[in-house]
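Shown here: the complex without one of its protein chains, the others still in place.
By letter and in written order, the chains are A, B and C; residue numbering begins at 1 in each of them.
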Amino acid sequence: MTADTEKMTPEQQALFDYLLRLGDNAVVLSHRLGEWCGHAPVLEEDIALINVALDLLGQARSIMTYAGEVEGAGHDEDALVYRRDGFDYRNVLLVEQPNEENFAVAIVRQFLFDAWHYELQTALLQSSDARLAAIAAKSVKEVTYHLRHSSEWMVRLGDGTSESHGRVQEALDDLWRFSGELFEADAVEERMAAAGIGPHPQSLYAAWSETVDRVLAEATLSRPEDGWMQSGGRNGRHGEHLGFILAEMQFLQRAYPDARW
Amino acid sequence: MTADTEKMTPEQQALFDYLLRLGDNAVVLSHRLGEWCGHAPVLEEDIALINVALDLLGQARSIMTYAGEVEGAGHDEDALVYRRDGFDYRNVLLVEQPNEENFAVAIVRQFLFDAWHYELQTALLQSSDARLAAIAAKSVKEVTYHLRHSSEWMVRLGDGTSESHGRVQEALDDLWRFSGELFEADAVEERMAAAGIGPHPQSLYAAWSETVDRVLAEATLSRPEDGWMQSGGRNGRHGEHLGFILAEMQFLQRAYPDARW
Amino acid sequence: SELERRFQAKIDADEKIEPKDWMPEGYRKTLVRQISQHAHSEVVGMLPEGNWITRAPSLRRKAALLAKIQDEAGHGLYLYSACETLNVSRQELVDQLLEGKAKYSSIFNYPSTTWADIGAIGWLVDGAAIMNQVPLQRCSYGPYSRAMIRICKEESFHQRQGYEIMLTLARGTAAQKRMAQDALNRWWWPSLMMFGPNDKDSPHSAQSMRWKIKRVSNDELRQKFVDVTVPQADFLGLTMPDPALRWNAGSGHYDFGEIDWEEFKQVLQGNGPCNRERMRDRNRAHERGRWVREAALAHAEKRRARAAAQTTAVAAE
Partner (left out) sequence: SELERRFQAKIDADEKIEPKDWMPEGYRKTLVRQISQHAHSEVVGMLPEGNWITRAPSLRRKAALLAKIQDEAGHGLYLYSACETLNVSRQELVDQLLEGKAKYSSIFNYPSTTWADIGAIGWLVDGAAIMNQVPLQRCSYGPYSRAMIRICKEESFHQRQGYEIMLTLARGTAAQKRMAQDALNRWWWPSLMMFGPNDKDSPHSAQSMRWKIKRVSNDELRQKFVDVTVPQADFLGLTMPDPALRWNAGSGHYDFGEIDWEEFKQVLQGNGPCNRERMRDRNRAHERGRWVREAALAHAEKRRARAAAQTTAVAAE
């Protein structure tokens, strides 16, 4: 599927891109969480990780359905998720980073994302786009729980044993370079902000940063220096992992294009 | 692609099945070897493993091309490899077993296979099927090298350090249950043997077993007891790994069905 | 003894035994074995289904599958809790599983190789499980009986979902229908094996029946499952992989072929297609999670110590 965007107005195009960014973040992070299934460190955590995965999947479905309507090319949620190529995916790089069978990586990735996602969904409650505001009204409750869950684990692991402290600090140092992309402004984001549809990305930074500081302090972890930040995912420039995610995720839909499931 | 086999005679059908068994073994083992690329324990071994992978791939191409002709449904090598479903794959379970990022597993899997493959290709030199005999004439030289390579590593690892000895013995104990399938006779194999096209599978056992004993003795490794043997791969009953192999391998052909590469 | 007599009288009167009640050691042991096997089965059962989460063919199906597996993890938790009321810790039970000393349902030693297997597992495996579990809602041990009531309700939802996946495939393209038939072929016999040995080969049953831990015999349950399932397969337009299967008007039941008990035995002995993979996966998850569990414990300990220190400080003021 190549997005057939010829008939959209520039406003619709920007909204469509914006929705894909939101939806793809949820799809890809949900996929990474799903990879833990049956392999979490403790049964309660299998349940909790699936819970977060399910919430994100639900958010993705609402957003993608709406995106398909905005696009107006007859693509439903599955068409957008299962038939779109990697360079049309708009998720931030953070969420596609692999689990490495390392719970510390999963938790740090989740925490950096949740702290941002919470601010984003809270801001979207005020969206001038009624549909997005309605989605946010449901999402914000879920995301509140996600952030609590990942924050608690940051604290447990950071202020646990010296091994766990070392592992979570290492994961934090490693993934920090993907945090900058969350706050990048570009034409799409500016247009959404101007129209009152979404918050300006930079407007979320102060609250995010405060959450991070507060949790890291309680977790006795050091906040990494802001070095060079990786970016590109939101414009379709991904790392090498996404292709493998999609090969797996999309296989059945690609192999049996005429089937309904 | 579903094999459309209605027009084949029973002899052609048996030959087609037999060729798929040969070809699929080569395709799948070649895939597993390819996964090592850039991750081998030493640069010389990157070269050696690629070499084996390339030989097997070349054999697969000759065999699949022939299989497509026997089938007579217009499938070329790529159609047979890239558009066939998992339960139509006919490789033995041994070759689909994962690398586990463990060189001992790769070497044991290869050695058990090579010791059999060498006997098979040697026997196929006498095939009443001129095409198979010609393929064997080329393959037997390659397989001779493969067997030497994997045998040498069995000895190095078995008679190396106590760590390497333990690792390779563990891999051997674990993979041994897949060795029985190599020698199983069924209607297809019996028919091939009766027609002088392929050796009877059991006729290869004595020589294989002797090779195994000789190499294990030199490697100071213990031959595992023959317990319950796993089987099913040659009849399309695979483990859970093959689906992931095919999702990756076939993705591009499945995603872009109208493309040529 | 008098205690035993009163215990059995209570059971005979269909009253529930509760954790603080006296019970014979045999009763306790049998329950621990049975409930923990059931708990382990829920946990190991997450693996063949989890295998398809990343490849589920639509978002709706993916969500349903995730939710189902989440339920199973939840069932594992209730059942471990029910077991803990019998004075055995979850840690001990999990160790028994990981060391290969405890059993789990042998059906989970078969691989899930196509998407249709997710349908077949729901339809047949959950179907057989419910057949086994419905009578256990009336089990004499209170905590187990109550866990079963909750579990059965969720399982029957899963079973309907599985059947609906099969129906979609069976009414779908030729490739989908072939996938569905293949899954039925592979899962039918193992699901019949889920009811255990024939009654004549099942010596423990009599005592369990008296204790009302087991309430219906293996063969009766199996027959009931066959009778319910065959018409469902017919409705799907799929063929049961049993040439001996036929309606017996005289008995009012379906006759069916002989189960391959050698296969059953081999799977129980660890030689099923995936026994090693399942145990390897569980053991790896356990090993890789060790530092996390240790951290959680250490942190909880630190909090307790800090809270205690604070209390002392406040008290001293």
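Methods note: a residue touches a chain if its C-beta (ideal position, glycine included) is under 8 Å from a C-beta of that chain, and two chains touch if they have at least 3 such contacts.
Keep in mind that this is a model prediction, so the values were computed, not measured.
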{"item": "Chains shown that the absent chain touches, full complex", "value": "A, B"}
{"item": "Given B:R61, B:R131 or B:H200, the one touching the chain that is not displayed", "value": "B:R61"}
{"item": "Sole contact to the chain not displayed, among B:W176, B:W208 or B:F251", "value": "B:F251"}
{"item": "Footprint left on subunit A by the chain that the document does not show", "value": "2, 85-87, 174, 177, 227-228, 230, 232, 237-240, 242-243, 247"}
{"item": "Those residues of subunit B which, in the complete complex, touch the missing chain", "value": "31, 34-35, 37-47, 50-51, 53-54, 57-58, 60-61, 64, 77-78, 81-82, 101-103, 155-157, 159-161, 163-164, 167, 245, 248-249, 251-253, 256, 258-261"}
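Following the convention adopted for this analysis, only the chains that are shown with their structure count from here on.
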{"item": "Leading chain pair when contacts are tallied as C-beta pairs", "value": "A-C"}
{"item": "Closest chain to global C-alpha mean, per-chain Cα centroids", "value": "C"}
{"item": "Averaged-CA centre spacing for the pair subunit C and subunit B, given as whole angstrom", "value": "37"}
{"item": "Whole-Å gap between the CA centroids of subunit A and subunit B", "value": "42"}
{"item": "Multi-partner residues of subunit C (each touching 2 or more other chains)", "value": "55, 175"}
{"item": "Touching two or more other chains - residues of subunit B", "value": "85, 247"}
